[in-house]
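Let me begin by presenting the structure, written as structure tokens, before commenting on it.
What you see is the complex with one protein chain gone and the rest in place.
Naming follows writing order (A, B and C), and every chain is counted from residue 1.
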Amino acid sequence: MTIVAKFEIPYLRFLDSEGKINKPLPHFAKNSRDLISLYRTMVLTRTFDAKAINLQRTGKLGTYPSSLGQEAISTAIGAAMQPNDVFCPAYREYAAQLQRGVTMAEILAYWSGDERGNQFAANPEDLPIYVPLATQCLHAAGIASAFKLRNQPRVVIVVCGDGATSRGDFYEAINLAGVWQLPIVFVVNNNQWAISVPRTAQTNAATLAQKAIAGGFAGEQVDGNDVIAVKYALDNAIAKARAGSGPSLIEAITYRLCDHTTADDAKRYWDPQTVEQAWQEEPIKRLRQYLIKNKHWDETQEAHLQVECNQQIEQAVTEYMNLPPAKLTDMFDYLYASLPAIYLEQRREVEI
Amino acid sequence: MTIVAKFEIPYLRFLDSEGKINKPLPHFAKNSRDLISLYRTMVLTRTFDAKAINLQRTGKLGTYPSSLGQEAISTAIGAAMQPNDVFCPAYREYAAQLQRGVTMAEILAYWSGDERGNQFAANPEDLPIYVPLATQCLHAAGIASAFKLRNQPRVVIVVCGDGATSRGDFYEAINLAGVWQLPIVFVVNNNQWAISVPRTAQTNAATLAQKAIAGGFAGEQVDGNDVIAVKYALDNAIAKARAGSGPSLIEAITYRLCDHTTADDAKRYWDPQTVEQAWQEEPIKRLRQYLIKNKHWDETQEAHLQVECNQQIEQAVTEYMNLPPAKLTDMFDYLYASLPAIYLEQRREVEI
Amino acid sequence: MSEITLVEAVNQALAYEMQADDNVVLLGEDIAKNGGVFRSTVGLLERFGPQRVLDTPLAESMIAGVSIGMAMQGLKPVAEFQFMGFMYAGMEHIISHASRIRNRTRGRLTCPLVFRTPYGAGIHAPEHHSESTEALFAHIPGLRVVIPSSPVRAYGLLLAAIRDPDPVIFLEPTRIYRLVKQTVPDNGQALPLDKCFVLREGSDITLVTWGNMVYETLKAAGQLAEQNIQAEVIDVATIKPLDMQTILASVEKTGRCVIIHEAARTCGVGAEIAAQLAERCLLCLMAPVKRVTGYDTIVPYAKMEKHYLPTAEKIIKAVEDVLSYEG
Partner (left out) sequence: MSEITLVEAVNQALAYEMQADDNVVLLGEDIAKNGGVFRSTVGLLERFGPQRVLDTPLAESMIAGVSIGMAMQGLKPVAEFQFMGFMYAGMEHIISHASRIRNRTRGRLTCPLVFRTPYGAGIHAPEHHSESTEALFAHIPGLRVVIPSSPVRAYGLLLAAIRDPDPVIFLEPTRIYRLVKQTVPDNGQALPLDKCFVLREGSDITLVTWGNMVYETLKAAGQLAEQNIQAEVIDVATIKPLDMQTILASVEKTGRCVIIHEAARTCGVGAEIAAQLAERCLLCLMAPVKRVTGYDTIVPYAKMEKHYLPTAEKIIKAVEDVLSYEG
């Protein structure tokens, strides 16, 4: 039989779960300052996450989805992007958001049920968190189209989960990105679960990376718990996109080491042994081991970092708790650029 | 780099555009009766198509999409299916519909703007033509799910065009078919055009067959102008599905040798040379050449066939033209199993 | 018999009908192993097995479309959309297919399915978890839209919806999923579709409502009674097709009407009811029909949602306005 097309999906990892190098490190990873910076972001994110869950448990925050165990992906994204690139997050991408100027207080405000959390005082263009899964993929493609039409050397990074890849929007975005050769990188946070539905029940595809083949471009798998691998893959994909050579898809394999959100109880559907094993693979420990082994990091620095993180977080929590209540008229005042006359009667009802 | 997955897309053709065999024929194609039967269906379909366009031009039919040049695909489908399988057509699949008991008069009634054309007196379960592109793929998956849940050894064949493969529904159906291992065969009629948009502007995928990779199952290309290749690929895919071994996707490459519909003027966007070339590849001529060369067919039989086809079609046209007008109350009487009381007032308005 | 909540009544109805009819299958996101994010399908996987209770991949157009395909084969799929806000991706299948298949094929193919979804605000959930866009479906010919607002009605109406030979959109008010408990005999008795329920009789004014707002309305009616104002409270329950007969009969009696719904006012279902009252009952109206509704804004995030929603207070205020109307 004639073969008319062939495809391969590569897999990338530098740092194994013991913190051992199994392949020569890329250039950036030889600089310990850069690695430490990635490490600090991951620790800050995890500490922030724990605090947020704590706030939720004590009634000071609404439902909250943690990024526990998945910090490497988003940390690498934040580090790989340029400020004027645009980030289109899923809802576990705090590490990237924090690096891009979204404040912890904003993130907390958002999850407390306050639209002002999306106002991003220091970041004008990134998307806020989108609740309807995968829809951000199409907006990301639209933003990338704008960059392309205007000949701007800017790149869009969009993230979605393994579950979200089953949606038509994901595919329509992939297909458009391919045929219009858009400057976009799709990152799939494959944390093995979509609430209670395991990755194997989402799709029969052996890898999620291969979904890019449907759009006619390259997909690759990386160890999503190896921040070096994720960063390296992103650097390449972003450079390619920026050079006008089209889109990429990176499937980052990780594990959701937490409940889906604070409203979920994963014990209902989890196999505890698998989770225990997944803990062996988590991203922070392995990088710490590597840094310590190579004398780039020690216990004192670790202790300092914890103190710093806690301070920063406490400050943010204070800022969050002190946010004055929003005006009820805000309900009306951002609906349209200027409120149509017929709304005035209703608006008056909430004026005080 | 580690490679974690590999894929290949095969291409299949037995009969080239000159009617020459370039590969040992499959078993069924050694039986001249079967080949002649396929040939007759293709000729009947093409003659019917021409008549329908003629009816449209003379004001006796509404907008009509022809299947000119694409008859092999649908002819093979009709021949490959069992009666109790279910067919979910796109709108150029007259050849299959006719084989499955849908009458020409019904097809004409449908395109005249009469719902009774979907009533299929002799075919209880096939879907009618769907206008919203690719939506039939999901219904097909639902029907296949019903077969699977009930352990029935039945198969669903669903067809869509190259344009329709860009829609989320196509992908969501592909993905579900893969993960649920549904007894379904997706056939893509790749006729190179979606109205004025060429195949190359739909997707960057080198083949449409590779879209199955996103769903984790096999896709293959066949020469859609070689009825033997299409039939052979279908036989295998249907047997696989019936055996419970899951879905397949067949991309059948052909060419739309007609305007998109009678409302379209392809001259606006067509390159006449390409079309001329495409005429060299059309499916009927090559099978006739083969049959004649191998003494299975001759000019007398051809002349007879034309007469037969015309008779059959004229009869159908008469039947169609004699269809009494539908009752206006039909608007109401098929909305619900029994009409809710609040509708009665409106229904009375159209009662005569 | 112990008392159960609305969400438990949903579960009880599903279990009853799955037992009674092999054609009933459930599908949706997280409905099987997890029992649904609101626990409405809990225990059903264990009881009926994975051929009857199907966790789907995450795709709402797919859930809608696949259900329709199943229904055309005579199964009776009961599909859950995890929240009403995620149903929009299924709109094409609902509007262009589910509602039309019987009509399109002149009765050859039919679409006996139920699309269930939690709906409405008031549970402090994230954006898109508070939708009440029932009017979108109420506009579509060929659909039924049913909204239970008590455990008893949830049980009886869901049985009716599953048994109905046509597509039913079944909207479950999340705010009352666990608000009240009732004794709900598991006897397989359906309640009638296409019929309002008069929850409280009264002669001074008619309060027409459905879904979450039934409780605020009953609360208002209770407080009004203390002022000697007897409000008749009607739970519309099936908002498509509308049982205008019951509503008209009540307004003919009371001469006054307030319609309460949580959805945005403009082009909400309240508009249709008000329009029909004005058309069919102009002379019996002693005051204009008022609507107490959500604002014509996007449902605010959790912190502000309570200011968006109609309350007993706002309902009472409207009733007082209507009663003090001088033509």
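Operating definition for what follows: a residue touches a chain if its C-beta (ideal position, glycine included) is under 8 Å from a C-beta of that chain, and two chains touch if they have at least 3 such contacts.
Because the structure is predicted, anything quoted here is derived from the model rather than measured.
Enquirer: Sort by label and list the shown chains the missing chain touches.
Expert: Touched by the chain not displayed, across the whole complex: A, B, C.
Enquirer: Touching the left-out chain: which of C:Y88, C:F197 or C:W210?
Expert: Residue touching the absent chain, from the options given: C:Y88.
Enquirer: Among C:Q12, C:T41, C:S61 or C:N212, which residue is in contact with the omitted chain in the full complex?
Expert: Within the whole complex, the residue contacting the unshown chain is C:S61.
Enquirer: Looking at the whole complex, which of B:I21, B:A201 or B:I292 touches the chain that is not displayed?
Expert: Within the whole complex, the residue contacting the unshown chain is B:A201.
Enquirer: Against the chain that's been left off, what residues of chain B make contact? List them.
Expert: Residues of chain B in touch with the missing chain: 62-63, 111-115, 131-133, 163-164, 166-169, 194-197, 201-203, 263-264, 268-269, 325-326, 328, 330-332, 335, 343, 346, 349-350.
Enquirer: Given the full complex, what residues of chain A touch the hidden partner chain?
Expert: Residues of chain A in contact with the hidden chain: 86, 115-116, 118-120, 124-125, 127-128, 130, 132, 135, 137-147, 149, 168-169, 172-173, 175-176, 179, 330, 334-337, 340-343.
Enquirer: I need the residue numbers on chain C that touch the omitted chain, in ascending order.
Expert: Where chain C meets the chain not shown: residues 61, 85, 88-89, 91-92, 95-96, 99-100, 103-104, 127-128, 133, 135-136, 138-142, 240-242, 263-264, 266-272, 274-275, 277-280, 282-283, 285, 287-291, 295-298, 327.
As a working rule, only the chains that are shown with their structure count from here on.
Enquirer: Per the definition at the top, count C-beta pairs in contact and tell me whether A-C or B-C has more.
Expert: B-C
Enquirer: Quick check: how many Å separate the C-alpha centres of chain A and chain B?
Expert: Taking the mean C-alpha position of each chain, the two centres sit 43 Å apart.
Enquirer: With chain centres taken as the means of their Cα atoms, state the distance from chain A to chain C in Å.
Expert: 37
Enquirer: Whole-Å distance, chain B centre to chain C centre, using C-alpha means?
Expert: Chain centres of chain B and chain C, defined by C-alpha means, are spaced 41 Å apart.
Enquirer: Provide the list of chain C residues touching at least two other chains, using ranges where the numbers run on.
Expert: Chain C, residues with two or more chain partners: 57, 59, 61-62.
Enquirer: By the touch rule stated above, which residues of chain B touch at least two different other chains?
Expert: Each of 168-169, 172, 175, 179 in chain B touches at least two other chains.
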